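A single protein chain has been omitted; all remaining protein chains appear in their positions.
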Amino acid sequence: MILENFVASFFLIALGLYCMATKKNLIKILIGMGLCDYGANLLIVSVGFNPGGTAPIFTISELSRDSFFVDPVPQALTLTSIVIGACTTAMVLGLVIRIKAKYGTLDSTKIRKLRG
Amino acid sequence: MNRKTRIRKIELFVSLAVILIIGVVGAARMAGSAPTYDGSRTDVVGLYENPANYDTADADGVSDIIVKENNQYTAALNTVYSVTFNFRGYDTLGESFILVGAIAGTMAILRKKGNKASAQAVGTDAGTVVKPMKVVDYRGGAKKKGKTYRQKPVIMQSCANILLPFTLVYGWYIVLHGAMSPGGGFQGGVISAGIVLLVYLAFGLTGLRKTFHPGFLHSSETIAEIFYICVGLAGVFAGMNFCFNFVFINNGTFREESAMLMNDAVGYHVCAGICCLLIMMLEALDIDMGASDEEESGIAKKAALSVNAQELTYREADI
Partner (left out) sequence: MSAAVSNFPIIAIITFFLGAFLIALIGRLNKVLRNVLVFISVTVPLVLMCLLIKPVMTDGQIVAYWMGNWAPVSDWAIGIGIEVDALGLFFGLIVTLAAFVSALYSFTYMNRDDSLENYYTLFLMLSGALLGLTQSGDLFNIFVMIEIMTMTIVALTAFRVDYDGALEGGLKYMVVGSIGSTCLLVGIAMTYRQLHTLNLAQIASKLPGNMNAVTIAAFAFLLVGFITKASLFPFHPIEADAQTVAPASISLMISGVITKCGVYGLIRVCYNLFQNIDAPSVEILITGFGALSCFICVTMAFNQHNFKRLLAFHSISQVGYVIAAAGLGTALGLNAGLYHAMNHLLFKGLLFLCAGAVEYAAGTLDLDRLGGLSKKMPKTCALFLIGAASISGLPPFNGFASKWLIYQASFEKGVSSGNFYFVVICVICLISSVLTLASFVKVSQSVFFGQLNPEFEDTKEVPAAMRIPMWILAVLCIVTGLFPNQVMKYVTGPAANAAINVGTYIDTMLGQNTAAEYGIASQATTEIGKIGIWSPVSWLLLLLIITCAVCLVSVIEDPKKTTEEERFEYNKSKGRIAKFSRDGFKAAGKELPEAENAPAEEYDKPGHHRNPVLSGSTMTFTGERDPKYEVFFSGEMPEYSQVGGSDLFWGFKHSWRRYFSYWRKWHSGIVNDYVLYGVAALAFVLLYAVLFV
């Protein structure tokens, strides 16, 4: 179970990089950025998995004598990382709104005033 | 150009193949090696019943010790929550700063163009003509010989009226119960910030403007942040280190600690912040969805769909 998670996360990252490198529409590039973030988040959460463990909350009604916890630290790191990803997306969307007004297009091959 | 694009494509595929192969091999190695921390040696029921009954001598990971020390030193049952706000509260502080940075940045980017000497150009072009964005007519409807059929957002409005209180209560339930069940400030704050979208989809931009005031939201989220910092600094003034757990009451039924104050501050901060962010973006786009005639929706304001393309701004006077 854990190997599929790791492989999937690397695959997501590679897919996100492919989107960023090939797609011309700025919104699609943004989706590619999101894919990279989700892949990295999946990797962090999966790193903390202990097979057979349960959620790290001391609700006594659901625990039994032989239950044990998964790792709580990577879950906290993932929480931070998801918020970072959301704020990044928000900022880039603000930039895209303004770029559309200024350049009139969302095509990345036409938004190249700074070159050379 | 064909040769150049082909070289680029080959370069891209080779690079991605290398990354994937190394990643998958690394993943296989990671999954294959037994994790050094295997939480199976911790007796969690015993820890719950007797918080001081643990032995950290042979720990094999940071989380091992955190899980063991959680019940004695913190007043939270949710270990992830206590890692976020107690043990690593400084990281959470940094994370909430990112939200403030995103809001301040979006405010700076989406502001109404009012630069006094803003026509100074870098490079050769001196100023660009703003091309107005083509706005899609969402009203739909068919035109038949003088009769226009318009959609009335009755369904949206009724549902929004019913769902709004539930959303708020649910969101804040998750914020306040973060210590005992899965949840916390960030999760609950984002859920309760969904009310902006409900109001917008149901009542349009005019309804949104009547309900929320972005300037007030921005100020209140800043005050929540300052409160968070002050809770952290209280530890310094008490002679201990930053983010010290200076309020710690745990007598079975009543639990309170400084992490809960931080949690509530973060919940309010995220809720107000994301509301502010959404309102700024919606005002900048300025597409009025769901607006209809005055008589039918009861909004006492002239609501017209802005088919004439306008400048993309947000009203600075509102902030």
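Each chain gets a letter, A and B, in the order it is written, and its residues are counted from 1.
By definition in this document, contacts are C-beta pairs under 8 Å (C-beta built on N, C-alpha and C of every residue); 3 or more make two chains touch, one makes a residue touch a chain.
For clarity, every value in this text was computed on a predicted model and none was experimentally measured.
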(message) Touch as defined at the start, partner being the missing chain; which of B:Leu16, B:Val45 or B:Val247 qualifies?
(response) B:Leu16
(message) Touching the hidden chain in the complete assembly: which of B:Arg8, B:Arg41 or B:Lys210 does that?
(response) B:Arg8
(message) Applying the definition given at the start, please give the residues of subunit A touching the unseen chain.
(response) 13, 16-17, 20-24, 26, 29, 33, 36-37, 39-41, 43-44, 47, 73-74, 77, 80-81, 84, 87-88, 91-92, 95-96, 98-99, 102-103, 108-109, 111-116
(request) Provide the residue numbers of subunit B that touch the chain removed from this figure. (result) 8, 11-12, 14-16, 18-19, 22-23, 25-26, 29-30, 33, 35-37, 56-57, 59-66, 69, 86-91, 94-95, 97-98, 100-102, 104-109, 111, 113-125, 127-128, 218-219, 222-223, 225-226, 229, 232-233, 235-236, 239-245, 316
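One rule holds in what follows: only the chains that are shown with their structure count from here on.
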(message) Using the touch definition from the top, list the residues of subunit B that touch subunit A in their complex.
(response) 12, 16, 19-20, 23-24, 27-28, 30-32, 35, 37-45, 47-48, 61-63, 66-67, 70-71, 77-80, 83-84, 88, 91-92, 94-95, 98-99, 101-102, 105-106, 109-110, 123, 125, 128, 130-133, 180-182, 184, 186, 277, 280-281, 284-285, 311-312
(request) Enumerate the contact residues on subunit A facing subunit B in the complex. (result) 2-3, 6-7, 9-11, 13-14, 17-18, 21-22, 47-48, 50, 52-53, 55-60, 63-65, 67-73, 75-76, 79-80, 83-84, 87-88, 90-91, 93-95, 97-98, 100-104, 113-114
